[in-house]
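What you see is the complex with one protein chain gone and the rest in place.
Chain lettering (A and B) follows the sequence in which the chains are written, and residue indices restart at 1 in each chain.
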Amino acid sequence: MQPILEVKNLKTEFFTEVGVARAVEGVSFNVTKGETLALVGESGCGKTVTALSIMRLVPSPPGKIVAGEIFFKGEDLLGLPASKMRTIRGRHIGMIFQEPMSSLNPLYTIGYQIKEALLAHKRAKGRQARERAIQLLSRVEMPDPKQRFKDYPHSLSGGLRQRAMIAQAIACNPELVIADEPTTALDVTIQAEILELFFHLKKTTETSFLLITHDLGVVAEVADRVCVMYAGRIVEEADVFTLFSRPRHPYTLGLLNSIPARRQPRQKFAAIPGVVPDPKNKPSGCAFHPRCNMADSGCQIGVPALIEVEEGHKVRCFKHKKLADTNDS
Amino acid sequence: MIVKIENLKKYFPVRRGFLHRTVGWIQAVDGVSLEIKKGSTLGLVGESGCGKTTLGRAILRLIEPDSGEIYYEQENVTRLKGQAIRRLRQNMQIVFQDPDSSLNPRFTVSRIVGEGMHIFKLAPKDEIKQRVKELIDMVGLPLDSLNRYPHQFSGGQRQRIGIARALSMKPSFIVLDEPVSSLDVSVQAQIINLLYELQEKICLSYLFITHDLNVTRQVANDVAVMYMGKVVEVSQTEELFNKPAHPYTRLLLEAMPISDPAKRKERPDVKGEVGSAFNLPTGCRFRNRCPLAINICSLREPQLKEISPGHLVACHHY
Partner (left out) sequence: MNENLSLLKPLSPLQMALKRLKRNPIAVTAFFILVALYLTAIFADFIAPYNYDNEDRLRSYNPPTRIHFFDEKGKFHLRPFVYDYGFEFNEFYRRIYIENKAKRYPIKLLRHGDHYKLLWLIPSDLHLFGVDGPARLYLLGADSRGRDLFSRILYGSRISLSIGLVGVAISFVIGTMLGGISGYFGGKVDNIIMRLCEMVMMIPGFYLMLALRAAFPPKLSSAQVYLLIVVIMSFIGWAGLARVVRGMSMSIREKEFVLAAKGLGANPLYIVSKHVLPNTLSYTIVALSLSVPGYILGESALSLLGLGIQDPHASWGNLLSEAMGIAQIQFHPWILIPGFFIFITVMAFNFLGDGLRDAFDPTMEVGRKL
């Protein structure tokens, strides 16, 4: 099946006065039609920069995409002129941000902003746009959509605001929606509702989702496939069931063990020691080796390749066999 | 019993218009009674805006409660003033959620951690220096951190500095206000481990405020669930997770993200969001969202009652 989005060997770097931060160091992945791919990692692992690179919204300077290709429906986005890229954004690729308050303009009603998105991409005209916007609001299960159409962002609660954001992102029926930490700022009950909405949208449309998150709980809820990122590289890629049951990278295993729900109550547990490395000064070899309890001298020298250990399950670790043996026994 | 609060209330005025007239009150904390046992952890769970942060600060009297009583080691500390309250603050400390805003960016680590000891002149300068070193070591920071500034640390390390500052006064009770919510999962685990170790080592008691039930289960001996300024359920932790009584607690438990994709399920259809604390419904505050609401819920506000030893619920169904 032809993937809708194909990222090949993407490298994005930030040139600061004190050195080059290699935020994304050769990331490759595909998103197929109707699929939800989760990009998981802790802050500073390069997941957001990857998303911004796809949208070509990396702040420049200091950021720059230095290598790689991004094919969207067979077309290399990095080679497109800026005007063409603008029609791709919003029309073909929608985006949902973490903080809806800062991404909705406080001066306009949410209805107006959704209408704008429709009008800008010539998806509807005049009265029709209004009706379509109300339809969209009811599709994201906004209670009382006609009334909410006239509301300003500040008068909505966080959850409703996030729904308005989602309505705006899917207004033009984009083929791909990039959601950057869409539920992180929300309360648990609201988060559950928004995840439910995602699930619903996934089932009723053929839209693909690229979900960026640090929360493996969210991943477990909605993702089909997962890429775990660490220090600018994908360290493990698998479908969600495989990843949760048979992790083959020590970092993935550590992350899974850090989920509070998977731990024993009132007991200490094996946390990943140390801190995420500075992107300007990454460790040699495998970037995870200083925090890895399985690392040996080989890990400090060579960068492991991303190899397929079973069908659709790739891992970037010299010790994946050892990890497999100890875990499965 | 190290800390006990009785019927604590804190209302914030809502002011509107040109003359800032008070048009109503937000009942941030509305008659809360809790007990924290010595050497144990009470988890305080609730969604944003439920008043849990206000409660935590009111216990330390960083916010003055409107009414109610606070006892520390059997001593009523609600109306202490001046020197007495300053002495109390040595025993009760707080760790904040946001390590960005809770450390003064212009202070070095040694000044941040040593500040309390300097204010109280607890020891001569050399001794304070020595003690700061011990504290830094105790929370797992390298010794060369002492002369560095907060911005040179990661979120988890900054949280460690905040913990060291709280420990500097040798408190016996610490309010932990969402101490791990803004941290990455792997760092969360490290900080929870640290808090756990400290509790064992120096017999600390915690009030652990969080919105994350999973974290609560990990750290707390007992849990209190708050909804719109009221405690709706209190219980020993495992009992609460295994036999949740209040519909709101059940809603929270169901909303928790699953930890395994194999356990994916259709979610129950619970609608509605936390209402405005300004416009409270009559009777039970949860009734607008409650799937089990009946007639009486809109008439009378339910009181906490014991349904099994140590398990209290405020719901008309019990």
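The criterion applied here is as follows: a contact is a pair of C-beta atoms (placed from the backbone, for glycine too) under 8 Å apart; a residue touches a chain by one contact, two chains touch by 3 or more.
Since this is a predicted model, take the numbers as computed values, not measurements.
Touch with the chain that is not drawn comes from one residue among B:41, B:54 or B:157, which is B:157. Contact with the undisplayed chain is limited, among B:37, B:129 or B:148, to B:148. Across the entire complex, the residue among B:136, B:169 or B:256 in touch with the chain not shown is B:169.
Against the chain not shown here, chain B presents residues 57, 60, 62, 85-87, 89-90, 93-94, 96-98, 101-106, 108, 115-116, 119-120, 142, 144-145, 147-149, 151-154, 157, 162, 165, 168-169.
Heads up, the rule we're going with is that only the chains that are shown with their structure count from here on.
Rounded to whole angstrom units, the spacing between the C-alpha centres of chain A and chain B is 31. Contact residues of chain A toward chain B in the complex are 42-43, 143, 157, 159-160, 187-193, 195-196, 214-221, 223, 240-241, 244-245, 254-255, 257-263, 265-266, 268-269, 271-273, 275-276. Across the complex, chain A is touched by residues 47-48, 154-157, 184-190, 192-193, 196-197, 211-215, 217-219, 221, 237-238, 251-252, 254-264, 267, 270-271, 273-274 of chain B.
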